[in-house]
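Got a structure for you, written out below as C-alpha cells; questions coming shortly.
One protein chain is absent from this view; the other protein chains keep their places.
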Amino acid sequence: MQLNRDALLQAYRRMRTIREFEERLHIENRTGEIAGFTHLYAGQEAVAVGVCEHLTDKDWIASTHRGHGHCIAKGCDVGGMMKEIYGRADGLCKGKGGSMHIADLDKGMLGANAIVGGGPPIAVGAAIAAKLAGEGHVAVSFTGDGGSNQGTVLEALNMAAVLKVPKIFVFENNGYSEHTGAAYALAGQDLGRRVEGFGIPVFRADGFDFFSVYEAMRQALEIARNGGGPAAVYATCTRYFGHFEGDPQNYRAKGEVEKFREESDCLTGFRARVTEAGLIDAAALDAIDADVLAEIDTATVAAKSAAPPTAADVLTDVYISY
Amino acid sequence: MQLNRDALLQAYRRMRTIREFEERLHIENRTGEIAGFTHLYAGQEAVAVGVCEHLTDKDWIASTHRGHGHCIAKGCDVGGMMKEIYGRADGLCKGKGGSMHIADLDKGMLGANAIVGGGPPIAVGAAIAAKLAGEGHVAVSFTGDGGSNQGTVLEALNMAAVLKVPKIFVFENNGYSEHTGAAYALAGQDLGRRVEGFGIPVFRADGFDFFSVYEAMRQALEIARNGGGPAAVYATCTRYFGHFEGDPQNYRAKGEVEKFREESDCLTGFRARVTEAGLIDAAALDAIDADVLAEIDTATVAAKSAAPPTAADVLTDVYISY
Amino acid sequence: MPVITLREALNEALHLEMARDPRVIVLGEDVSGGAGGTSGQRDAAGGIFGVTKGLIHKFGDGRVIDTPISESCIIGAANGAALAGLRPVAELMFADFVGVAMDQIFNQAAKFRYMFGGKARTPLVIRMSFGAGMNCAAQHSQTIYPFMTAVPGLKVVVPSNPYDAKGLLLTAIRDDDPVVFFEHKALYSRKGEVPDGDYMIPFGEAALVREGEHATIVALGRMVPFAEKALDKLNAEGITCDLIDPRTTSPLDEETILESVSNTGRLIVVDESPPRCSVASDIAAIVAQKGFRDLKAPIEIVTAPHTPVPFARELERAYVPGPAQIEAAVRKVLADG
Partner (left out) sequence: MPVITLREALNEALHLEMARDPRVIVLGEDVSGGAGGTSGQRDAAGGIFGVTKGLIHKFGDGRVIDTPISESCIIGAANGAALAGLRPVAELMFADFVGVAMDQIFNQAAKFRYMFGGKARTPLVIRMSFGAGMNCAAQHSQTIYPFMTAVPGLKVVVPSNPYDAKGLLLTAIRDDDPVVFFEHKALYSRKGEVPDGDYMIPFGEAALVREGEHATIVALGRMVPFAEKALDKLNAEGITCDLIDPRTTSPLDEETILESVSNTGRLIVVDESPPRCSVASDIAAIVAQKGFRDLKAPIEIVTAPHTPVPFARELERAYVPGPAQIEAAVRKVLADG
C-alpha cells in the first residue's frame, strides 16, 4: 500500500460520495420524479474507486448501464450528474442522455453505455490512441459478470491482446445479471480463467476491499503502462439494490444483502482498516461523511429545481454540421 | 481405433472425394466459368471426415465459407453440389446459394455460411432441439482460427455450456484467416486453452491425421451424447490452396504448402497407415481413387452442361407464404 | 369479453400455443429469471415486461430457456432450433438490441429459405419491445421495424391493441416463415376486450379502425391510439377520416390503403420512426406510385424528427409524434386542395 494520508482521504471521500449519491437516488426514486431506468452502484464502490484512483484525466474509462460509480470515481461533477439524471437542461449531457449515458470526455469518461458490452471495444480504440500518443496513458473498461458473456467483450479481449494496447479490463462479478445468477449464466464460473485463455494476465481482487482492488490495478497498470499490452482486474462484489430501481430481488435469498452490508461493506472495511492502523482518525472520516451528505443534498435540491430543457433542444447536437 | 474395413474404406473414399472435388474446382476455376467466391478445403479433409464419420443424418452440422469438405463428409450429393457451384437450376440450392451457401437439411447439413462465426450459434439451437428430443443426437459446428475471434463464436461456447446441450465445437486452425496468420490474430495462441476457459473440455487432434481427429471426436461425443454438455475438438491443419481462388498466397513462405503436401498429407498418411497395418491393400485404395476421379469428372461434366435457372426463379423461395 | 392488457393478451397467446404445440419453445434473457439465484425462486422475472410470466412453471426449463446476455447467440440458437424442427419464440427484450444480433436476423433467418433453394423452413418468432414514451433514452426507445420491413424474407408485425396482439402472436407462432414481432412498451398496459380462446389474425390484412370521408390516416403501433385522439377532436368539427392500422408492415396490405385513398383523395402516414427510409416514407412512396391519380393534395408524413430519442420528459414528449401533430397534418391536407 503506497497511499499517503491525502490519497486515503480522497479514496474514502469518493467511495462515500458514490454511496450517498446512490442511497439518495434510491430514496428519491420513490417520488416518481426521476424518469427512465436507474441502476445503482451501491456496494461496489471499492471497485470503481480502487481502479480510478490510479488514473488521471488523460486516461480513459468506458462504463456500463450501472455507471454512476465509475463516473464519480473518474471525477465527473456530481451536481451535473444529478441534474442529468433528473433530465435538466444544464445536466452533464443537457438532459439528453440520462442515467445510462452520462459522459464527460474532458475527464476521460467515455460514457456509460446502455448496451451491455458496448464499452470494451470503445476502450480498445482509446487504448490505440493512447499507444500512438506514447505518453503512458491507458484505457479501462468495466464489465459485469453478465456482460462477460457478450461477444463484443470477448472480441475486445482478443483484439487488445493482438494489438498489445495499454488497456485494462475490469470485471465486476456482483453475482447477478438482472434476475439471473452468475452461478447459472457464466460458464466455467472462473471468469479469470476465461480471460487468461486470451493470453491476458488477470489480477484477482476482493471487490469489497478498496486496498485489494487498488493493488490489483497497480499490478495490471505496471504491465499496460510499460508496453506489456492489456491486463485484467477481476473483482467479486455485490450490489445492494435491485438490478434497476423497482426490482424486488426475489431471486436473492432473504437477508443476503443485509449480510453483505453488515459483514463486507467496503466503507466500513476501509474505515476499520485505516483507523485501526492509526493512519487516519475516525473524526476525519466523520467529517468527510458529513461533507458528502451535504454535497449530495445540495446536488439533489439543485437538480430538483433546475430548469428542464425546451422542446427546441430536441433538434440540436445530432451533428456537428449537416 | 474401432473402425472395421468398410468404415475405413468409406472414410478414405470421403477424404478422396473432397480432395478430388477441390482439386478439380481449382483447375476449373481458371476457365472463368465459375462465378463468385470459392474457398477450397483441400488439405483439411481429415478433420471433416474424422468428425463426420461419427454422425448420422439426424445429427446436425453447421459449416463455414470453406464448406465443401464438411458437406461431402456429411453426405451431401456431390453432383448436386457441383451444379450448385456452377449456379445451375438443379443444383443443391437451385443455383440461388452457390459455394458459400450449400445446405442439405435432410442430411443434417445446416448450411455453409458466408458470415464468419455465423454457424456456431445456429448449431447451439440445433443442439437445443436435439436435447429436447432426447434421442442422443448432437450438433456440430466448424470454425477456423480466424473465426475463433468472432464474438458470436465465443457467445456460443458460453451458451452451449450454460444450457448443457449436446454440441461439439470443432476448431480447425489452418494457420491463416485470409492473408493474416494465426500467429498474429489469435491472442493466447492456444485456442484450446481459450475454449477451456468456458469450462468446455477440449480434445486436441492432429488435423493431418484422420485417426487422431476420429479419436478426439469420439471422446467429445462421449461427453455430449451422455448429457455432459458441450465438448470441443481442436485440430491443427493447413490449407493447400489460397484463401479464395485467385489468392497468390504471398504471405506464406515459399515451399510451405509443398512441404505439407509431401510430409503431412492426410490421404498419404491414411494410406500408409492402413496398408502397413495390413488392414487394406493398396489396390482397394487405388480402386477408390479411380472411382472417385470418375465420379468427380462426371459431376463436373454434368454441371457444365446443366441448365441455368431462369429469371422468374429470382422471385420464388423467399417465403413459404406471403 | 374479458378486458385485459396487451401484456396479458400476449401472455395468453404464449400459454395457449405452448400447451397446444410441444415444438414451441421460448428463449431469451430472464424469460423466466432466477436461475442461479440464491432464493431458488424461478420465474423471478417472467420477462422484463412480464410477457412470459408463468410459462416456466407450466412448461419447464427445457422449453422456457433463460439465456446469458448473448443476443447473437440467442437469435442464432433460435434459428438453428427452427431449422431443426422446433418453433422458437425468442425475446430480444429491447428492439434496440438488434445491433448485437442483426446478422442472425437479416443475413441468416431471413435468407435461409432463399439461399438454400427453398428447402429451409424457419418457423421463428422474434419478439421485441420497442418505442419511446418511457424515458429510456437513445438506446432503449427506437422503433426498429423499418429495418426489418426492408428485409426480404422477414415478416413484420406491429400490433396496436390487445385483441390484435393476441391474434397476431398466435398467427406468428404458427407461421412457417421468420416473423419479427414488435411490442410497443408504452402499450403493454393498454387494455381491451380479448376473447379467452384461440383465434388468429391473418398477416397482410389491415384493420380499418375508423371510417371517414375527408382523408386517410395510416398509423402504426402507439400512433393508432394517438390518431384516434386526434380524430375525436376533428370529428367534433365534422371532419372524418379513414384510420387504417396495417398491423403488419411486411406483408403490407396495400389494397386497403389504396382503396381508402381512392375514396378520400388525401393521405397522412403516421410513424413513430425518424423520417428517412421509414415505414411512413415507404407507404407514401407506394401511394405516390400506385394511387397518384387519386391524390388531391400532397401526402403528409408525421414522424419523429431526424434525431436520436432524447431522455428528459420534456424532450421525449417533443420527440414523439402525438395527437396534435396528427391533427395538424389532417388540417394541412384538407387546406391544401
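Letters A, B and C name the chains as they come in the text, with residue numbers starting at 1 for each one.
Quick note on the criterion: contacts are C-beta pairs under 8 Å (C-beta built on N, C-alpha and C of every residue); 3 or more make two chains touch, one makes a residue touch a chain.
In this text the structure is predicted, and so the values were computed from the model without any measurement.
Chemist: Using the touch definition given at the top, which of the shown chains does the missing chain touch?
Modeler: The chain that is not shown touches these displayed chains: A, B, C.
Chemist: Consider the whole complex, including the chain that is not shown, and state which of B:A7, B:I27, B:A133 or B:V314 touches that chain.
Modeler: Among B:A7, B:I27, B:A133 or B:V314, only B:V314 touches the chain that is not shown.
Chemist: Would you mind spotting which of B:G50, B:G79, B:G97 or B:G229 touches the chain that isn't drawn?
Modeler: B:G97
Chemist: Going by the contact rule already stated, which one of A:L55, A:I85 or A:A126 would touch the omitted chain in the full complex?
Modeler: Answer from the full complex: A:A126 touches the omitted chain.
Chemist: Out of C:L86, C:V158, C:V194 or C:I299, which touches the unshown chain?
Modeler: Among C:L86, C:V158, C:V194 or C:I299, only C:I299 touches the chain that is not shown.
Chemist: Considering the whole complex, which of A:R13, A:H70 or A:K94 touches the chain not shown?
Modeler: In the full complex, the listed residue that touches the missing chain is A:K94.
Chemist: Since one chain isn't shown, list which residues of chain C touch it in the complete complex.
Modeler: 72, 96-100, 102-107, 110-111, 114-115, 137-139, 146-147, 149-153, 250, 252, 273-274, 276-282, 284-290, 292-293, 295, 297-301, 305-308, 310
Chemist: In the full complex, which residues of chain B touch the absent chain?
Modeler: 35-37, 87-88, 91, 93, 95-98, 100-101, 113-117, 146-147, 149-152, 176-187, 250-254, 256, 308-315, 318
Chemist: Applying the definition given at the start, please give the residues of chain A touching the unseen chain.
Modeler: Counting over the whole complex, chain A touches the hidden chain at residues 60, 62, 84, 91-97, 101, 103-106, 110-111, 113, 115, 118, 120-132, 139, 151-152, 155-156, 158-159, 162-163, 316-322.
Keep in mind that, in the parts below, only the chains that are shown with their structure count from here on.
Chemist: Going by the touch rule set out above, what shape does the chain contact graph take here: line, ring, star, complete or other?
Modeler: Chain contacts: complete, every pair touches.
Chemist: So which chain is the furthest away from chain C, centre to centre on CA atoms?
Modeler: That would be chain B.
Chemist: So, what's the distance in Å between the C-alpha centres of chain C and chain B?
Modeler: That pair's centroid distance is 40 Å.
Chemist: Two or more other chains in contact with one residue: find those residues in chain B.
Modeler: As it turns out, chain B has residues touching two or more other chains at 151-152, 155, 158-159, 162.
Chemist: Would you give the residues of chain C that are in contact with at least 2 other chains, written as numbers and ranges?
Modeler: Where chain C meets two or more other chains at a single residue, that happens at 67-68, 70, 72-73.
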